[in-house]
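Missing here is one protein chain; the remaining ones are kept as they sit in the complex.
And now, chain A:
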Amino acid sequence: MNAPGDADLAIRAHGLTKRFGTLVAVDHVDLAVPRRNVYGFLGPNGSGKSTTIRMLCGLLTPSEGEIDVLGLSVPAQAEQLRTRIGYMTQKFSLFEDLTVRENLEFLADVQTLPRARAKRRIDELVEQYHFADRQRQLAGTMSGGQKQRLALACAVINEPELLFLDEPTSAVDPESRRDFWEKLFELADAGTTLLVSTHYMDEAERCHRIAILDRGVLVADGTPDELTGELAGRTLLVAAADPRRAQRALVGVDGVLSVAQIGNSLRVLIADGRGDARQRVADALARAGQKADIEETAPNLEDVFVSATHDGEQERAA
């Protein structure tokens, strides 16, 4: 896949850095988010996802770096951006003591949608987001998943060109999560660019492109296929009689990045695909007296995630 041209970029950031005192929450991150894409943002807790999103929205002032969002320089021109973007915060930020409809009305008003259009748009969203029978319910009394649905409805009230979603599905059940993502893809099809942070690998897999942050550093960036492709030959499936003991035998072996038990077999991620590490895995199992079948398997995004965040750890340790 070719790198998209500049004109097609919704977001471009260069050397983006944010320091809180001595803590470097975001460390020289370069980003390029193509328009009409669903761009996934991954990373462990505290890796700087929310901080990055806030800087891109102009809510936090970067310590260093340049940001260009929809052709505007941020944070200098952030105010001009306000009507063109939507932002769904990680923590529920709507008014709990206002009803569903009142929250929507408030946002329609501050976005200064013409009155007739505001009413039509609110009715439409109430319908689409299944709030028809709870328009008068106080937002604070809704379930976690319902709140997130309402937050999304409110974030798109102005039909934004660019939508920032910070862990939008953290409280949503699996089935509703599918519905939620249907909505996101509908928005993308309609031409919206979406930047979504998530901890769910199945969600990451559905993104056009993903970026992985680790302790503020961008450690991977590309399409899911590109990223899993780079790991070819580095994931092994080990079928052992006693997986628990086999796992203990493999932990700490040089070149083994992670060992995870999946049912009765182990999924082993090794540092490189050239015979070396694989041989050491086999040796370690033999030493522990474990008879095991080792075979290569197709890497998935979880492997990418583990590998990316693990590599960083090793670099730092070195």
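The rule we apply is simple: contacts are C-beta pairs under 8 Å (C-beta built on N, C-alpha and C of every residue); 3 or more make two chains touch, one makes a residue touch a chain; residues count from 1.
The rule is short, and it goes like this: contacts and distances are computed from a predicted model.
From the set "Deacetylase", "ABC-2 type transport system permease protein", "Ferredoxin" or "Cytochrome c peroxidase", the protein name that UniProt assigns to the chain left out of the figure is "ABC-2 type transport system permease protein". Considering A:109, A:173, A:225 or A:254, the position touching the chain not shown turns out to be A:109 (whole complex). Only one of the listed residues, A:98, A:253 or A:271, touches the absent chain: A:98. Touching the missing chain, out of A:60, A:196 or A:266, is residue A:60.
In the full complex, chain A touches the omitted chain through residues 54, 57, 59-61, 75, 78-79, 82-83, 85, 87, 89, 91-98, 102, 105-107, 109-112, 138.
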